[in-house]
Each structure stands twice: as C-alpha cells, then as structure tokens.
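Below are the structure tokens for one structure; questions will follow.
Now for subunit A:
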Amino acid sequence: MSNALLRVESLRKSYGAVEVLRGIDFSVRKGEKVALIGPSGSGKSTCLRCVNMLEKPSAGAIWLEEERVGVRASAGQRERLMSDAELAPQRRQMGMVFQLFYLWPHLTVLENVSVGLIKVQGVPAAEAKAIALEMLEKVHMAHKAQAYPDFLSGGQQQRVAIARALAQRPKLLLFDEPTSALDPELVGEVLNVIHELADEGRTMLLVTHEIRFARDVADRVIFMDGGVVVEEGPARELIQHPRHERTQAFLRQISP
Partner candidate 1 sequence: MSMIGFLQPFAEYGGEWAPRMLDAARITAAISLWGFLVALGVGALLAALRARKHWLPGLLAQGYINLTRGVPLLAVLFLLYFGLPGIGITMSAFVAGALGLGLCFGAQMAEVFRAGLEAIHRGQREAALAVGMTPMAAFRLITLPQLIRIIAPSLVTTFVALLKDSSLCALITVHDLMLEGRALATEYFLPMHIFLAIGLFYFAIAWPLSLAARVLGHRLNRRRAGAA
Partner candidate 2 sequence: MLLRFDTILAGLLQGVGVTLGVTFGALLIAIILGFALALLRVFWPSRIGAFVIDAYIELFRNIPALAHLFLIYYGLASVGVQLGSVTAAILGLGLIGGASLCDVFRAGFEALHKGQREAALAIGMRPSQAIRLILTPQALRIALPPVGNYATQLLKDSSIASAIAAPEIMFFARSLVTSTFETTLIYVTAAGLYILMSLPIVFAVRALEKRYAGGQAA
C-alpha cells in the first residue's frame, strides 16, 4: 500500500440528489498503467476529474504519494477544501489529457506546451522552449511548433495536448478518453504515442473505450458501472475472462 503513487479512498460524488460516484476505491503504483473502463455515464470522467479536483468530491480522499490532494487539514481543525489557487502546486504533479484536447487557440503549439513552464513554474523562456520542443519531439509534433491549434487535425491537436501534459513533468498522467473525439483514421497516431509513453515507464490512469488498447498497454483494468467499481484485475485476465456478469455484458457489447 505504501508504494502506491495514487490512492483513491471511498470516493463519492453527488450532483444534487444524484450520486454518480458511490464509493470508489483503487490505487495506482508508481510506473503502473491502469485503464478505467465502463459504460458511458458510469462515472469514469467524474472519477478522473475528482483525482485532480476539477470536480470536488462529496466525500472520500485522494492521496498522491503521502500528500492529501485538495484538502487542507491543519492540526486540530476541520478539513477544508482547497481553493483552485491552493490546488495549483498539486495539479502540477498530475498531467491531464482531455477528450476534446482544449488546446488554447490564441497560442502557438510551442506556446501551448511552454506557457505552463514559463508562467507557472518560472522556468526561463529559453529552457522552457527547449523542454517544450523535446516533448513535441516525443509526440512527433515538433515540425508544427509554430502553428496555431486551429490549423491542426484532431489527432495532431491531441498529441500536442499530450506534450503539454508531459511538459509539466507530472508524476502521473490522466487521460480521459483521449481518442473518442477523433475520426477513426486519426485514432492510431494518438494511441501509438500513448503506447510509447507507457513503454517509458510512466504512471498512467487512462479512461478509454479502446478495449484492445487497454488490454495491450495497461497492467491493470478497473471496470466501473453505476458509480461503483464492479471488478478489477490484470488487464489481459479481466478482459479475456471477466468474472462479473455486468463486465461480461459490457465487453460483449463493445467488442463483438
């Protein structure tokens, strides 16, 4: 347990009267790749967004190494949710890749990747640029460094978004269905990049609908449904021999 990089404990989240996360527990070890799968609406995105506090959990705890994420617990006092400003240093340790990329359209590709380094981490511009180029290299996008995001294909934009997340040198990478907004022929280039990152030994938590990719890349798969973890286990085993009926039904439906 102590070698877990990320621990999610009894995580609950409600929107009004609707509880979409009903007590989630799992952990991710350093260097481990964990895929989060499940039907649409099962709470995968919400869970991922709670990890870096883009959604505030209703109950439960997130731990990044020995640090409690998003909660200040001063001695003797009640726990208090951190503001977004207080959260910034913790979020820096987790890179996030969104389904719809969310590149910043008023900045060039290079600026998208380097602005965090320069303005948030105070890295000197020249050095930040070098790091950004290195990250763009990794995702095979260095040749578009001076382009604006609007002129790139979806697959290219997503690869730049990955470089942006890498540039902050995160301990953990969070992916929320990184390929599901892409045209089918562009999915491969993004999955390849993620595969290469996985091979580098990075720690990843990945929400995906690409079951075969999850099987090949992830060490472990967590299957969620209705706001709870139904089943988790080694990737190959869970996907080829799911134990629970709901998992079986889901996998049958998604990959006939």
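Convention: a contact is a pair of C-beta atoms (placed from the backbone, for glycine too) under 8 Å apart; a residue touches a chain by one contact, two chains touch by 3 or more; residues count from 1.
On the choice of candidates, all candidates are chains of the complex that A comes from, given by their letters.
This is a predicted model, so every value here is computed, not measured.
Student: Only one of these touches subunit A in the complex, so go through 1 or 2 and give me its number.
Tutor: Selected candidate, touching subunit A: 1.
Student: Residue numbers of subunit A touching candidate 1 in their complex, please.
Tutor: Touching candidate 1: residues 52, 54, 83-85, 87-89, 91-92, 94-96, 98, 100, 102-106, 115-116, 119-121, 150-151, 161, 164-165, 167-168 of subunit A.
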